[in-house]
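Structure, as structure tokens:
Just one protein chain is left out here, and the rest sit where they should.
For subunit A:
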Amino acid sequence: MNTNKLLTWSLATFLGSIVAVSTHRCEAQNQISLAQFDSWIFQTAGRDEEQCRRGLQNKIELQFVRIEQSTPLTESQKDCLRLAGQGDIKRFFDRVNQAREKFLRMEHKDNNANINEAYQLASPLQQELSQGIFGDGSLMEKATRYVMTDDQTQQILERELEQSRVMMELQGKVFLSTIGRGMALTAKQQRELQGHFQKKIQQLGNIPATEGRSSVSGSLFIMWLVELANDDDSSHFDDEQMVVIKRLENRANDAIPMLKLRGLVK
């Protein structure tokens, strides 16, 4: 009897110690350090602050290369833009430091909740870095508009428009190559349609902004296919393909108000 009791007691102690050790381990695993928090923010930018700062400095210089593809910059213009770029970097790291402070203030009662909260803090900053901190609304962008002469601004705008046209044409080609699979388009049909899209894109007064360009362009492509199919002298599609085009007509009609709002159709 005593032996049995002793055995039961030993087993209970052993199991208890396992549970205690495993709980302790879970807690340890769930706690994250400031370095780990930083690595979430900087995961695509070199994993730490120093490398991230270096990468951002390089991106300022890359902005000069981008602008100089349209128009040459003077040294004083570059200095001004560099200063604006430094301002954007400072603003970004101010937000990083705020997030760090919030992270450090977190109570360590429920570790899982803390991990989620910490991720919510880090994630927008990480996305901001990925998308680039010198884009729309940045000091760099504002300074670019400010320091450029009218001619330079015009040249930059023209180049941006041209680049957007090219990107839209390439999107059109990808669109045709994928719908070609379902509609069994021949290469000849695809090339004809590509030519048609190119003409239409050249006629566009403005090009959909990068943000949301894919859905707007997709609607335009479908609308152009429908227009082409409805041409009296159209022989671009056979009867079977026409059924698909007719099916897409509703989609095209639904998109017209949105396209009008953006000034892409009359």
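For the reader, a short list of remarks on this structure follows.
Everything below uses one rule, namely that a residue touches a chain if its C-beta (ideal position, glycine included) is under 8 Å from a C-beta of that chain, and two chains touch if they have at least 3 such contacts; residues count from 1.
Rule of thumb we're sticking to: contacts and distances are computed from a predicted model.
Per its UniProt entry, the chain excluded from the display bears the name "Signal peptide protein", taken from "Signal peptide protein", "Transcriptional regulator", "Pyruvate dehydrogenase E1 component alpha subunit" or "NADH-quinone oxidoreductase subunit J".
The chain omitted from view is touched by exactly one of A:D79, A:E101, A:D238 or A:D254, namely A:D238.
One of A:Q31, A:N58 or A:N253 touches the chain omitted from the figure, and that residue is A:N58. Residue A:R213 is the one among A:R53, A:H196, A:R213 or A:R262 that touches the chain not shown. Within the complete assembly, residues 44-46, 55, 58-59, 62, 65-66, 69, 126-127, 129-131, 163, 166-167, 170-171, 173-188, 190-191, 210-211, 213-215, 238, 240-241, 243-244, 247-248, 251 of subunit A touch the chain that is not shown.
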